[in-house]
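A protein chain is absent from this complex, but the other protein chains hold their places.
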């Protein structure tokens, strides 16, 4: 069904694997559009309660395939963002489910943006994040200009963006760009810990909180207090809330269905 | 005068102690409304130049009393936020005086929001902060969706909000959620250092700066430069400014009156 990526759905988990390992999972047209499709599928599939994005082989994703570009005449970079990359980033941020980035290797350029657009990220010790755009005279895209300063502050964002500095997994953790670093052989266990949790979590409440955090940075306190009340009313009418309170009273572990 | 809390005003300090230690200072209706009253009293009392919020017993505040909720039929969570919690958070952020959180123990749910809504926080080594909402299928409220990402960045905020992770005082310090950690027996000294300072500080200028920081995150540079000029003109007409410059010229310590 897909050529440039793999989609596996199992045990409440939708796993998308960028699958062009010979090209360090660089985005060509096909992979961009398949990614859009795969995200739509996991979004609408009620069995999927957590999404994992990762790469096949050594790299996570090396961004735009520059060889594809260098052959094309008069290619509009703006068009490419509107048609290929921005829909991916928006689908990820609007996905009403948590997305875990399993950063198995280098995440460069649009691949770095893809990592930063995940809700949580676990990286292999051998992984690195690089905003390589400047190396060919380009600017941040695919959302990096939005995510980066919110994660590392203005001063560090300017440095990483304009110098194209390589950030190791450990440095990324210290800077707050990612959530966890694991030795390569422990990466799957670290991701499994998260998918075990999120596949049995109150998914509706988590989707509402994702919306709240998306909205927070450009809203003032009054707006967020109102939005919290609006979302809490929805969460308070969910089956998971009834179960949560019941389990609390009965002093047992709740069994959340995600609705 | 109050049943569920203590209010002590002395030496320029207004100290509010949540006082339901047998319930880990969980909010019931009474404590919410008394908190609103207490905040009004310290706001308008000209003798109070710094406010301290803390908890009696082992906990700082364990948030909403879930037993109170589980008994009530058809309780609207939205109503509860509008009537009980949001006025507390807004009163704290609009208080023209610094508020120091003395985090003596666990701060959970709305109790965590209460801690984050303080201007500065000093925590006991034994204290912890937990966004427990998700554990019963609820979402962040009482301002946590506003404060949390501004303190720890998006990636960590998503983790703490959706996993309900327990953050120790030391971790909270490393993440920038709080200002200081002290051994339990040194907590009062650490708070006293701050109240000694703020009770003799230029309170008017501090209130203006609190407004500036409240406004900063949703404003652009031009707006903030204009607001700085507006506030600096007010500060420049205060008695404390005259005293400050005079003391500078005379090479002595200024005696600020807070006006």
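Brief remarks follow.
In order of appearance the chains are A and B, and numbering begins at 1 in each one.
Please note the rule applied: a contact is a pair of C-beta atoms (placed from the backbone, for glycine too) under 8 Å apart; a residue touches a chain by one contact, two chains touch by 3 or more.
These numbers were taken from a predicted model, which means no experiment stands behind them.
When the whole complex is considered, the residue among A:35, A:157, A:173 or A:207 that touches the unshown chain is A:157.
Residues touching the missing chain, restricted to chain A, are 66-67, 69-70, 76-78, 81-82, 86, 89-90, 93, 133-146, 149-150, 152-159, 161-163, 214-215, 217-218 (touch as defined at the top). Contact between chain B and the absent chain runs through residues 98, 119-121, 147, 150-152, 176-179, 197-198, 201-202, 204-206, 208-210, 212-213, 216-222, 224-225, 227-233, 235-236, 238, 240-245, 247-249, 254, 256.
Please note the rule applied: only the chains that are shown with their structure count from here on.
As a whole-number value, the distance joining the C-alpha centres of chain A and chain B reads 33 Å.
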